[in-house]
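Worksheet for the structure shown next.
Only one protein chain is missing; all other protein chains are in place.
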Amino acid sequence: MINPRRYPLLATIAIFVIAYAICYVQFPYMLSTRVAGNLLTDNAYLGIVAVGMTVVILSGGIDLSVGAVIAFSGVFIAVMLRDTGLHPVLVFALLLALTTAFGAAMGALIHRLGMPPFIVTLAGMFLARGVAYMLTIDSVAIDHPFFDTLQSTYWLMPGKGRLTLIGVIMLLAFVVGHVVAHRTRFGANVFALGGGQQTARLMGSRVGRTTVMIYAFSGLMAGLGGIVFALYTGSGYPLATVGTELTAIATVVIGGTLLSGGAGYVFGTLFGVLTMGLIQTYIVFDGTLSSWWTKIAIGVLLLAFIVLQKALLRLGTPRASALG
Amino acid sequence: MMPAGVKRVLPQLITLAVLVALVSAVFPDFLQLHYSDGRLIGPVIDVLKRGAPVALLAIGMTLVVATGGIDLSVGTVMAITGAVAAAAIVAGHGLLWALGLALAAGLCAGLFSGCLIAFLGIQPIVATLILMISGRGIAQLITEGRILTFNLPAFSFLGSGHLLGIPVPVWLWLAAATLTVVVVRRTALGLLIEAVGINRRASALTGINARVILLAVYMISGLCAALAGIVTTADIRGADANNAGLWLELDAILATVIGGNSLLGGRFSIPAAVIGALIIQTINTGILLAGFPTEYNLVIKAALVVAILVLQSPLLAGDLKRVAARLTRLRHPAPATKKERASP
Amino acid sequence: MLLAIQSLTKTFVGMKALDAVDFDLARGEVHALLGENGAGKSTLIKCLTGAYRRDAGTLLLDDAPISPDSTAQAQALGIGTVYQEVNLLPNLTVAQNLTFGHEPRRFGIVDTRAQRRQAAAMLEGYGLAIDLDRDLGSYSVAVQQLVAIARAVALSGKVLILDEPTASLDDREVQMLFAVVRRLRDQGLGILSCRTFWIRCTRCATASRCCATAAGSSPRAVTNSTGYV
Partner (left out) sequence: MKKSLALSLALLGFSATASAAQVVGFSQIGSESGWRAAETTITRKQAEQRGIDLKFSDAQQRQENQIAALRSFIAQGVDAILLAPVVATGWDNVLKEAKESEIPVILLDRQIDAPKDLYMTAVGADSVHEGEVAGQWLVDKVAGKPCNVVELQGTTGSSVAIERKQGFEKAIADHPNLKIVRSQTGDFTRSGGKEVMESFIRAENGGRDICALFSHNDDMAIGAIQAMKEAGLHPGKEILTISIDAVPDYFKAMANGDANATVELTPNMAGPAFDALEAYWKDGTQPPKFIQTDSKLYTQSDDPEGEYQRRKDLGY
C-alpha cells in the first residue's frame, strides 16, 4: 500500500518515464548513456539551485535571486583567479561564505521586517547582478590548472557517455538536500513553516532562526550552483543565467512540490529538472522549430506536464480517502 | 485632519518627494518645467510619460495581487497586443480595428491565465509563467521576429501625442486608474476581490463566486497590459515583439508592493500602486539624467528599492514606535509602579 | 505552589483583556478555569505559554519567576498546552507532529525508526490505531485533537494546560481523555482546564475571578458543571 504522501512524487516520476519513452520512440538514440550523461551535466547548475529553491518553497517562500547569484559567483571566481593569487579552493570557500551570508541577510530582512520573500529576493536579484556588473562588465575566461582539472574530470560510462564531476556534484546536492529537508530538525521546521507560521510558532518552532537558515541554505546552493556553472562554462559573465530562477521554480513545481509550501519531495525536483532538460533535448533533437515555436513549445509542454500531474493526482485522491 | 484617501498614499507621496529631492541634488534642473509649442516640457513630464506602461500594468497587478495572486505574464501580453495592433495596421485595417483587436488579445490572455487559475487550480505564479514564456513566442510568430513598423499618425498619437499640453500616455494611465478606482469602489467588486484574497474558501461559502472574480481580475490585468502594449508600440511606431515589456512584470509587481499592497492579498490601493510606478520611474529617469556609468544602474536601483521597502515596512514602523516610546519614557520617567517595571 | 500568577495584565489595542489577574495551581490538582467567550481565558493561557507578551505581572513556577518568550521556552520549562483549535500541522505525519522539536537524532540526522517508536509510545493509552506515517491532516479533527493532547501530555513535565480540549470529541473520546487526566494528576502534574459556560457571570470581567469556585474539583465534576454553574 502506498502512502498518499508519495503520490505527487510518483506522478512526477511516471510523467518523466512516459515522456522519455515517447522521446525514445521518436529518436531511439535518446536512450543512450551519452544523452543521459548530458542530461545530468547540462542541468547540473540548475539542479543544485533547484535543491535550495525546493527548501525555500517547502517553507512557503520563494527566492528570485538565485539566477543573479550564479552570475555573480562566476564573475567573482573569474575576477579573483585573474587578479589575485588565491587557490581556487580558497576562492570557492570565500564565495560560498559570501553567498550564504547574502541569503541569510535576505532571510533576516524577510523575518525582521515582515516583507514578502518575493520582493526581498527581487531586490536581492538586482543587487547581485548589479555587483556582478561592478566587478566586470566583460566576460572573463577562467584559466587555472586546478580549475581545468576539475572541468575535465569525468567517468566514461559504457556507450561513451560521460558522467562528469559537476553531474555527480548535482546528484550529491540532491542527496544532501533530501537529508536536510526530510531527515533533520531543520527540515521539520521548514515543513512546519510551510504548514502555517502561526501553528509552527505555537508548536515551539523558532520561526526567525529557521527563516534565516532557509535563505542561507538557498544562498549556499546558489553559490555552489555558481561554482558548477563556472566549471561548466569556464568563464564568468555578468549577463549569465538571466531568468534561471523562474526555470528553477518551474522544475520544483513539476517535481510535485506545492508552491504554497509544506508539501513536496526534494527528489521530485530532480525529476522536475530532468524533465525540463528532456524538453530542451527533445527540441534540439527535433531541430525544426523556429525561435518563436521553441518558446511556444516549451510553454505548452510545461502546461501539459502540470495538467497531467493534476489529473494523475485527482485520479489518485478518492482512493486515498477511502483508505483513510 | 486629512481625508482617508490621502492618508493611505501618504507614505508613497513622502517617498516620492524624498526621491525627487535626491534626484534634484544630482541633477539640479529636475523640477524645471517650461512651455513651448503648446506642450509642457521637462524631466518631470518625462517621468509621468515614461512611467505610463508600468503605471498601467500596476493597476491590473494591484487587483490580481489583492486576490492573493500574481501575474508574471503582463510584459509578454504587452508584446502580444503590440504585435496584434501593428499587424492589424499593416494589414490595412484602421485605428479602431487595431485598438479593438489589441484589447481583445489582452482580454484573451487574461482569460487564459484566469481559467488555468480558477478552473484548473494551477497556482498563479506557474500559470502566468507559462504564458510569460510561450506568449513571447506567439508575439514573435505574429511579427516573424521583425520589428513591425507602421505609419498611422492616429495610432502614434496614443504614444507620443499631446493633449492640452500633456503627453497622451499620461492621460491614458490617469483615466485607466480613475476608471478602475471608481468601478471597484462604487460597486461591490472591490470588496469581493478583497474577500477572495483574504480567504478564498470562506468567501466561496458566503456565496461569492470566487472563480468569476478571479477571471475578472486576470482579464482586467490583461486589459491593462494591452493598454501598456498599445502605448509602447505607438511610441516607437513599431511592434518590437522581442523586447516590448521585457521584465516589466517585475517592475509592476515592485510598484504594487511599494504602493503598500500585500502580496498575500486583501486590502489594496490602486492610487498608491500608481505612485509606486512613478517612484520606480523617477529612479530610472534619475539614473539616466545623473550620467553615472551604466554598470552602476542596477546597484543604485537595488539600493534605493531596498531602502524604500525597509522604511515602509510595517514591522519596522512598530519597532520604531516602541523605541520612540521607550526613549520618551527614559526622558520623562513616569512615577514607575511595580506593574510597569515588570513589563518586558 | 506549583504555578502562581500575580497581577497579570494584558492590553490589546484599546481593550483591557486581563486586569491584574491572580491565579494559582497546585501539584496534583485539576483546576478548572471557567468563563464565557471573550472572558480572557485564552489570553491568560497565551500569556502563560509565551505566545503573548504580557504587559505587567509576575509568573512563578515552583516559586521561581519565569518569563517565557516563546512556546518553545514554555515547553522547555515543562508547560504543555493543547489549544482550542488543533494546533498541529496537517502537512506533517502523525509521528513528526508528536516528536516535533524533540526528534530523536543520530549524528544530527533524525532516526525515523526511533521517532516512530517514540510516537507510538506517546499514543499509548488513547486507543488510537492510526498509521504514524500518514499526514495528520488526513484524519478527523477528533483524532487530530487526541494527537495534540498526547503531544502536550508527553511534553509537559509540570503543568498541562487544556484549552477547551473536549469541544471536538465524542463521549467515548472524552472518557478516554479524563482517564489520562486522572493518571497525570496522580503523577503530580498541575492541570489547568478551561471551559466555556453559558450563564452570564456578573463578576466575569476576567475569567479568573469567578473561577476559583471550581478549584480542586475532579474532572468529572468539571464536565458536569458545564451546563449550569
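Points to keep in mind about this one:
Chains here go by letter, A, B and C, matching the order in which they are written, and residues are numbered from 1 within each.
Throughout what follows, a residue touches a chain if its C-beta (ideal position, glycine included) is under 8 Å from a C-beta of that chain, and two chains touch if they have at least 3 such contacts.
Just so it is clear, the structure is predicted and the values come from calculations on it, not from any experiment.
Contacts of the undrawn chain with the visible chains, over the full complex, involve A, B. Although one chain is not drawn, the whole complex shows that of A:2, A:175 or A:284 it is A:284 that touches it. Across B:147, B:166, B:198 or B:310, the single residue that touches the chain missing here is B:147.
Only one of A:12, A:233, A:269 or A:309 touches the absent chain when the whole complex is considered: A:233.
Interface note: of A:100, A:218, A:294 or A:309, the residue touching the hidden chain in the full complex is A:294. Against the chain not shown here, chain B presents residues 27, 29, 36-37, 41-43, 46, 50, 140, 144-147, 149, 160, 232, 235-238, 240, 242-244, 285, 288-289, 291, 293-295, 297. Hidden from this view is one chain, which touches chain A at 29, 32, 34-35, 38, 41-43, 45-46, 133, 137-142, 151-152, 229, 232-243, 277, 280-281, 283-285, 287-292, 294-295.
Throughout what follows, only the chains that are shown with their structure count from here on.
For this structure, the chains sharing the highest number of C-beta contacts are A-B. Among the other chains, C has the CA centre that is most remote from the centre of chain A. The centroid of the Cα atoms in chain A and the matching centroid in chain C are 42 Å apart. Note on chain placement: the centre of chain A and the centre of chain B lie 30 Å apart, centres being C-alpha means. For this pair, chain B with chain C, the centres built from the Cα atoms lie 48 Å apart.
Here chain B touches chain A in the complex through residues 70, 72, 116, 120-123, 125-126, 129-141, 145, 250, 253-254, 257, 262-264, 294-303, 305-306, 309-310, 313-316, going by the rule given at the top. Chain A meets chain C in the complex at residues 3-5, 179, 183-185, 187-188, 191-192, 194-196, 199-206, 262-263, 320-321, 324. The residues of chain C lying in touch with chain A in their complex are 51, 70-72, 75, 81, 83, 87-93, 96-97, 100-101, 103, 105, 108-110, 112, 131, 133-135, 138-139.
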